[in-house]
Structure formats: structure tokens, C-alpha cells
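First, the structure itself, so that you have it in front of you.
One chain of protein is taken out of this complex; the other chains stay put.
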Amino acid sequence: MFAFLVRRLGQAILVMLVISILSFSIQDELGDPLRELVGQSVSEEIRNQLRDELGLNDPFLVQYWRFLKNAVQGDLGTSYFFKRPALDVILDKLPATIDLVVAATFWIILFSVPAGMFAAIRPNHWLSKLCMGLSILGISIPVFLTAIFLIQIFAVNLGWFPAYGRGDTVVLFGGWETSLLSLDGLSHLLLPSVSLASVILPLFVRIIRSEMMEVLETEYVKFAWAKGLSKYRIWTVHAFKNTLLPVITVGGVQLGIMVAYTILTETVFQWPGMGFMFLEAINRVDTPLIVAYLIVVGLIFVITNTVVDIIYGLVNPMVKLTGR
Amino acid sequence: MTLLNIENLEVTFPLRSGSVTAIRDVSFTVDQGERIGIVGESGAGKSVSAFAILNLISKPGYISGGRIEFDGTLLSELDESTMQQIRGNRISMIFQDPMMTLNPVLSIGTQMEESILAHRKISRAEARNIAVDKLRAVQIPSAQKRLKQYPHELSGGMRQRVVIAIALLTDPQLIIADEPTTALDVTIQAEILELLQNLCNEFNVGLILITHDLGVVSQVTQKIIVMYAGAIIEQGDTENIVTRPKHHYTRGLLKALPENTTPGEKLNQINGVMPTLQDIPHGCLFHNRCDMVKDVCRKVQPNLQGIASHSVACHFPISYEE
Partner (left out) sequence: MTEQVLLVRRNIWHRVQNSAMYYSFVHNRTAMVSAAIVFTYVLLAVLAPLIAPYNPWDLTQFDIMDSEIPPIGSVEADSRFMLGTDAMGRDMLSAMLYGTGISILIGVFATCLQLVLGVSIGLIAGYFGGRLDSFLMRVADIQLSFTTLMVAIVVLALFQATVGLRLYEEFAIVAIVLVIGLAEWPQYARTVRACVLAAKKQEYVDAARVIGLHPFTIIYRHILPNTFSPLLVISTVQVANAIITEASLSFLGLGMPVTKPSLGSLIQNGFHYVFSGSWWITTLPAITLVILIVAINLLGDWLRDVLNPKIYN
């Protein structure tokens, strides 16, 4: 386990380094921090002096090293717009995005597992065909369109759920605010989370179905039938556990994609999360915030991938986490 | 006493281009504790016959005729849940490739215990004890430790021993072994066959051994059935079949065995290939490959004729001077 974690950590650091270099070059390219600091009215001479003081005339690598040193200490620069540390701004918005992702993941697992398994076991049943048809539709409708349709139908026409905002939140320990624990929060969360799930859910249904169909044709499943096991045991233990392996791998990547899609859903629903903030930061050319967002999202990817790898190792006995 | 009685079994696969009959008019019996072998090329219908017994033919195939009687019960008329109580309980199966038959993500112990618990109302601990007993019976060293291991940690021969142990768990009356040694090294093949033979003897278990290798069956079984293009063309006591084959196909198979050839000489082979199930020829199934073919062979299909200890489906069977 230890050796595995060390190796994984090494990879993670490498990925984060690449991400930080890329993000930093963006900061270097985009926008002039000086203009944001002092405005247009200062003479060129003073500007140059300020540049020197701020180290903006130093070579790229020196600047990058400074940036990296600060980043490791949690200082990702100060947002031009909010006039606050960029990391603080993001951490304020993070809980809202996590609520959204958690709720969407909940829908995905709740529906994709039974639907995918059923469609694999009874491929010719009308319900399976309906599932597959809906999944094609789900994949084909862009997230923002799903979001618009959901608002139009359930918020505007029917008025069942609110169209915008986050609603009441409950503060947990450490100041973490969540919508998941209040009824009003949940009703605000429903439409955004459903539309976020609408892209990934069909993919999961299809992956689970095709993998499970493949597994059902294997010799070990035939052997399980010959052993006289009940069909439920064969489906849930013998077939599903093997189906899970590729699903976990693909699922890890999909989780990352979901974070990207929060930008779209949060924008449509004006959900006060990181994605919405990121788009605003882009429109305002708030470079430190953009860079901080990319780094935080990169970190989220690396963490989820590591967790996914660990789960994969726990399910698959052929991967040795123990490092015997 | 007759344990298994199959009469006029027929299995059909409905395909897009019309339905195909995989086996036709297959009849044979297995007595308690008797070991019989079914021999034939791939596609001859031997595996389909075996899987039909447990109603495990892969879809869309189905039993389209005949009856299967096991220990007084008509298997062909059982519903799925009663059938499930017979599978792996009173009739066990051993599959071809031990690398593929064990589930890679479940421990050996789990795969053995579930097999017992599906058929006996006993505790997990008791099931585990039985599992260890059977692992010892198939001569697996440190049996207790194996339960925690996963299939990939064992060698091919070891895995096939585990599969045999699983087949023995519920003390079945009949074991169907589908090419149990084909995927193994030659050196291990003999060990596994001997083990299988001894175990069947010891526990008085009937055995149906399916193989394409006449050499293999002749060592283990008391009776041999030769299948060709979905039908039985010759059957009888092993002694009779091996030393006095009556069908030209069977003789060809025996001649093709490497041990029947003088070293340095070319291996004998039967010309041509077995007809596919879509274009089964009129008359004798074998006529287009037979050296002795006559006009009647092309027109009339010969029936299986003879006595229980040796019968053949041929218009001109090979005769032997006593």
C-alpha cells in the first residue's frame, strides 16, 4: 500500500507541475498585473520601476519558481476583481460545486447501475430498448440545452422547482456550507444536478451494459451457471464485480469531465460555484483567479484519480496494493 | 443401474439464415459409476450434447426433440429452478480452460463455498471444511491456505484441480468434463486424467468425458461414443472401438494418432473436412471423405445398428476375422 501511494504521489506531483507551468504561462501571457494595480495614469518610468520591484522583469524560470514557492504555501495570487486571495475566493465557491457534483453522482449511480445491468441481462426487453434510446438522446443533447429545457418545463411552466440560485444552506463544521441538508437547498439542487447528470449518466449506462454483456459471455459465468448458483448471485456477484473494473477506470475520467461541465450547468442556473466563478473570471480577465481555478481543478483530478486507482486495486485482486 | 438415459436428443439453433440442427437423434446411456467418452472434431456436436443435459445450451439454441432422463427424473421437462437444484449438485461440470473458468475477482474459497451453499443448508464454516476436504482429495498441497488465494495466483494445472474439486463438492452422481485437459501441458494432462479417473472410481461417480482426442478417452473410459456432424456414428465398449473400429471415420481417427505411427513416417490423416451444419449431405454424413464410398452411401443415411457393446452407422462397416 505504501509503495503504491508513493508511486502514485510521484505521478501526481509530476502532473501538478505540468499544470502549474501551463497555468503560470497563462498568467504570464494574459493581462498586465500592473494595469490592474495602478491603472493607466502612471508614467512609463514608474511602471518600469514597479515592474522591477514586483519582479516582473525577471526571467521566466525565476518568476515561475517564485510562483511555485508561493503556490505550495497556498498563495495563488490575489484576485483583481475580488481584491482577495484567489484561493480564498475559490474555497468559498467550492462547497456549492461539490454539492452539485455529489448530487449528480448520486443520480448517476442510482440509475446507471440497475439500468445498465438490466439492459445487459435482457437486451431485447422493451425497457432495455427504452433505456438505450434515452441514453442516445441524453448523450446527444448538450448539457446547457438540457438545463434550459428543465428550467422551461419545471421552473417556468410547472413552477415545481426554483430556476436560479442555491437556496438555504446548512453550515457544517468548519464553516462548510451545504445545500444537501435543507429541503429548500435540495429543491434548488434538483434541476442543476439532474442536468449535470444527464451527460454522464447515459455514458455510464452504456459502459455498464456493454461490459456486463461481455462478462455474461465469459466461461466463468457459464461455469457459475453450471454450478447451479441462483441467477441473482451470478448477476450481482460474478458478473457485476467484473463489470465494475473497467467501469471504475472510465468513471474516474468521467468525474473529471463532470467538473468541466459544472461550468455550463452553473452558468445556466446561476449556481454560485467554482464553474460560474471561472466563467466570470474569464470575462473579467481576472488572471490570478483563472490560474488558481485551473490548479485547484487539477488537484481535484489528481485526487480523484488516486482514489479511483485505490478503489480499483481493492476490487481487482490482480493489482497488489500491499506490495508484498 | 442406468443413471442417465438420453433418447433421440435434438438441439436446434434458429439463425437469421434459417435454423440449424446442431445434433440429431442422439441416444446413449450412462450407468451409475460408469465412465463414457464422447469423441469428435470441433463442431461435431459433442459439447452441445453435454450442455443440453443441464439445459445450458447457449442462446438462441434450444432442445427441439427427445428426452433426457436422469435418475428417474425427466430433465427435459423440469422448470428452471428445479433444474438449478440439479446443476452443480447432482450433475457437475468441468470446463475446458481452467484459466477462464474461475472468476478472477473472487477468491478460491468464495467460489467453492458458494457452490456448496447453493445446494446445502449448512453454515459457512462447515462449507469451508468440505472445501478443504475436496482440495485435499484433488491433491492440492496446503489446502487451507488456497481458500484465501485468487485464481491468478495458481498455475493452470492447479486451477484445473480446483475446478475438479468444485465439481466434487456436493458429491454428484455424474460429472460432465468438457475437454478438461486440452488447455493444459502434456505432462499435466496425464496427471489430471488419472486423478479424474481415480476420483470417479473412489466416489462411484459417473463421468462423461468429452474430447477430440481418442487417445485420451481410451485411457479413462469404459465406453466410447464417436460423433460426426451432429450425429452418433459409432459407439461401444472402449476395447471394441479402439481395437476393432467398424466405421471408416473411427479407423481414420485411430490411424491419425501419433502413437499408432512408426517414428519417421508421415502421420495418417483423413482427407477433407467435416461438413458444416448448414450443408449436411444426403445419405451417409461421411460419404464425401470415405475411401469405401458406394452409390448407396450417397443416397441412404445408414442407421446405428448392432448391439449395446458395439454399434455403427455404416452401410459397409469394417469387418474383422475372428
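Order as written gives the chain letters A and B; numbering starts at 1 within each chain.
Everything below uses one rule, namely that a contact is a pair of C-beta atoms (placed from the backbone, for glycine too) under 8 Å apart; a residue touches a chain by one contact, two chains touch by 3 or more.
Because the structure is predicted, anything quoted here is derived from the model rather than measured.
Engineer: Considering the entire complex, write down the shown chains that touch the omitted one.
Structural biologist: By the stated touch criterion, the chain not on view contacts A.
Engineer: May I ask which residue of A:Val170, A:Val253 or A:Val307 touches the chain that does not appear here?
Structural biologist: A:Val253
Engineer: Return the single residue from A:Ile46, A:Leu110 or A:Val156 that touches the missing chain.
Structural biologist: Spelled out, the listed residue whose C-beta touches the missing chain is A:Val156.
Engineer: Check the options A:Leu9, A:Ile136 or A:Val307 and report the residue that touches the missing chain.
Structural biologist: Residue touching the absent chain, from the options given: A:Ile136.
Engineer: Go through subunit A and note every residue touching the omitted chain.
Structural biologist: The list for subunit A reads 15, 18-19, 26, 29-31, 136-137, 139-145, 148, 152, 156, 250, 253, 256-257, 259-261, 263-264, 267, 278-279, 282-283, 285, 290, 294, 297-298, 301-302, 305.
To be clear about the criterion, only the chains that are shown with their structure count from here on.
Engineer: What is the distance in Å between the mean C-alpha positions of subunit A and subunit B?
Structural biologist: 53
Engineer: Could you list, by residue number, the parts of subunit A that touch subunit B in their complex?
Structural biologist: Those residues of subunit A that touch subunit B are 218-230, 233, 237-238, 241-242, 245, 315-318.
Engineer: Can you name the residues of subunit B that touch subunit A in the complex?
Structural biologist: 54, 56, 58, 84-89, 92-93, 95-97, 100-107, 114-115, 118-119, 150, 152, 163, 166
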